[in-house]
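Here the complex is missing one protein chain, while the rest keep their positions.
What follows is chain A.
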């Protein structure tokens, strides 16, 4: 059967821009192993995709750092809605991965909405102009129209000039924080839908969002959001804790699920699972049970 031949770890020929040999570009500081697993590279990044990152019982923020540095290296224009950590946090980790967020921001490649800082500004002083996080002042949860307007203004391709950046990318860390701030799951799904229609469809860009999976905490709103997004994503990366508990050498398990393949000839809905260990500047991936600590 032809899909058995394809199921070996390293040579996954999925997209037409596949690279038969493993990547060994020395200046790539982000997780090259993850690029191999996803069979992408900054030169051949696909467009028009919605990627869902989710974590269950563990911290999936390393995936956010990966995609941020990946798309900056890929010369895309990135709009980063950073809701849960300060800009300097991402900057310092980005430097370990080989990108400078401050430099990217200065040359106009990166637009950052710092959620924490803006929330304090919006909350304590009434703003004259509409602000994307204005819903914090209101008692009733509204919708995320202003946030969508912010994203649209940030990523709109400039008419008249030649394309400086490859494609627009929206990155959100994380959507579950919006639920904590009083937004209903439907409002958040609407926001993602609008962003997808504009960024992915119209401008042929990508959208990457992170949602926490509450697991057995029975967060119904979060489950609605997660299920809705899982249904419409092209690629789902799910970081899970190990079923047996904490381990020093294997930090968790990553499930990669490709859905809605862009080529009709490729295999549908492929699902791969790897285990990973996070190190200071990179993440190493290995097949289940093949951790170097165990072998």
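Criterion: contacts are C-beta pairs under 8 Å (C-beta built on N, C-alpha and C of every residue); 3 or more make two chains touch, one makes a residue touch a chain; residues count from 1.
Throughout what follows, contacts and distances are computed from a predicted model.
Leaving aside the chains on screen, match the unshown one to its UniProt name from "Elongator complex protein 4", "Phosphatidylinositol N-acetylglucosaminyltransferase subunit Q", "NADH dehydrogenase [ubiquinone] iron-sulfur protein 4, mitochondrial" or "PTHB1 protein".
Checked against "Elongator complex protein 4", "Phosphatidylinositol N-acetylglucosaminyltransferase subunit Q", "NADH dehydrogenase [ubiquinone] iron-sulfur protein 4, mitochondrial" or "PTHB1 protein": the hidden chain maps to "Elongator complex protein 4".
With respect to the chain omitted from the figure, which of A:149, A:164, A:197 or A:217 is a touching residue?
Only one of A:149, A:164, A:197 or A:217 touches the chain omitted from view, namely A:217.
Of the residues listed, A:38, A:93 or A:112, which one is in contact with the missing chain?
A:93
So one chain is hidden, and I want to know which residue out of A:103, A:146 or A:181 touches that hidden chain in the complete assembly.
A:181
Across the whole complex, list the residues on chain A that are touched by the chain not included here.
Missing-chain contacts on chain A: residues 57-59, 61-62, 65, 84-89, 92-93, 96, 115-117, 119-120, 123-124, 136-139, 141, 176-177, 179-182, 212, 214-222, 240-248, 251-252, 278-281, 283.
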